[in-house]
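After the structure tokens below, expect a handful of questions from me.
Only a single protein chain was left out; the remaining protein chains are all shown in position.
So that you can tell them apart, the chains are marked A and B in the order they are listed, and the count of residues begins at 1 in each.
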Amino acid sequence: MSVDRRNFIKMAGVGAAIGLATKAGASTLTGKSGSYKPDYAASTAHRWAMVIDLRKMSEETIAGCAEACHKAHNVPRWDNAKDEIKWIWGEPYHNAFPAQENHHTKEDLAHKMVPVLCNHCDNPPCVRVCPTQATWRREDGIVMMDWHRCIGCRYCITACPYGSRSFNWRDPRPAIEEIDKTFPTRVRGVVEKCTFCNERLARGEQPACVEACEGGEIVFGDLEDPNSEVRNLLAEHFTIRRKTGLGTQPEIYYIV
Amino acid sequence: MYDAGKIITGIVVFLLLVTSPVWYNLASGHSGDVPELELPAGETVCVAETSFMRAAHMNLLNQWRDEVVRNENRIYVSEDGREFNMSLTNTCLDCHSDKTKFCDRCHDYTMVDPYCWDCHIVPGGTN
Partner (left out) sequence: MLENALYGSRKYWIWIFGLLSVMAVGAVCYIWQYNMGLTITGLSRDVSWGFYIAQFTFLVGVAASAVMVVLPYYLHNYKAFAKITILGEFLAISSVTMCVMFIFVDMGQPFRIVNMFLHPSPKSMMLWDTVALNGYLLLNVLISYVTLRAERKSVAPPNWIKPIIILSIPWAVSIHTVTAFLYSGLSGRTFWFTAILAPRFLASAFASGPALLIIVCLILKKITKFDAGREPIQKLAIIAAYAMSLNVFFIALEFFTAFYSANPEHTIHLRYLYFGVGEGTSLVPFMWISTALALVALVLLLVPRLRKSETVLVWACVGVFLSIWIDKGMGMVVGGFVPNPLGKVIEYAPTLPELMISLSIYAFGLLIITVLYKIALSVRGQLKH
């Protein structure tokens, strides 16, 4: 039997491909064990939302919220704007609400610091663009992150109109002052953002930033529960949201 | 065959090199050694049967990951009805509290380097 060089290479290639496919196929054959259910104490909602009372907000309060959030989630503190990771922080009013800007904004608003975070939009562009569904919108409205699946392409950062997302440009661990052992850290190369404290909701607790605000500056609850505090606040007060013209339907409401 | 001497010598050398782990292990006298695991005190069985865990703990962990992160379920009900909170750090490593005396023993022996520890915290901070 004489085989010429081209045919030999072709046969070797096909053989290797079949071998790899068999190996991959064989590894999917494993058993399953047990069953799963949600935490007994978990808070549930049809539509989580947040109302932030800017009239009560101060820079110190925002710093306190950010401190609580970042501590609870092992968010690293980098002292340079390049590597910075933040889930919630303060922005001047005219940066947070460029569409509301006018030259004669009332005094206390014009100089106000506004806490900004992921808006957990109803129609999130970041979810639409994620190629691996590492970020998705849950039934209860939370735009969630799966840090196991994220490939670090940063398309979601590009798509977010609010600048809510941060990327781990380097290993975060050296910059975490005090690691909270009940929550994992992230690894270099994945995107992260606020997840409405889904792990605390699963224990029936309020989000960390809400608890850190002692004056009730941030209220969190179920928008579709007509008796919830968020619904009452929205019925009573005029609220604004960020960049509403884009069609994202953000679910963070600001009382001005 | 052209250059038969060179080719056959080459094949023999190649076979020796490629089987070197086998005869090196035999020669070193440690070929029968298997990793010794220190089991947690007080517990006799894990969240599932030992034979299942030995073969498929990574599959179980992947299922736990998907259930907690993607399906919002945090409680695992084992085959024998016990309930556990699904967490690598807070449940698995709660019992298997010293990673170096348990997890690492087999992982080092088989040269497996799971990257779970990049994110999931090891109590006692050995990672």
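The working rule: a residue touches a chain if its C-beta (ideal position, glycine included) is under 8 Å from a C-beta of that chain, and two chains touch if they have at least 3 such contacts.
None of these values were measured; they are calculated from a predicted model.
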Chains in view that touch the one left out, judged over the entire complex: A
Residue among A:M57, A:V75, A:A96 or A:I142 touching the omitted chain: A:A96
From A:D83, A:D122 or A:E211, residue that would touch the chain that is not displayed: A:D83
Chain A residues that touch the omitted chain in the full complex: 81-85, 91, 94-96, 98, 116, 125, 128-134, 149-155, 157-163, 166-171, 187-191, 243, 246-248
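Everything that follows uses one rule, which is that only the chains that are shown with their structure count from here on.
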Centre distance in Å when chain A and chain B are each reduced to the mean of their C-alpha atoms: 32
Touch list for chain B against partner chain A, complex: 47-49, 52, 55-56, 59-60, 63, 65, 67, 69-79, 85-86, 89-90, 115, 118-121, 123
Touching residues on chain A, where the partner in the complex is chain B: 30-40, 42, 136, 138, 144, 146-148, 179, 181-182, 184-187, 198, 202
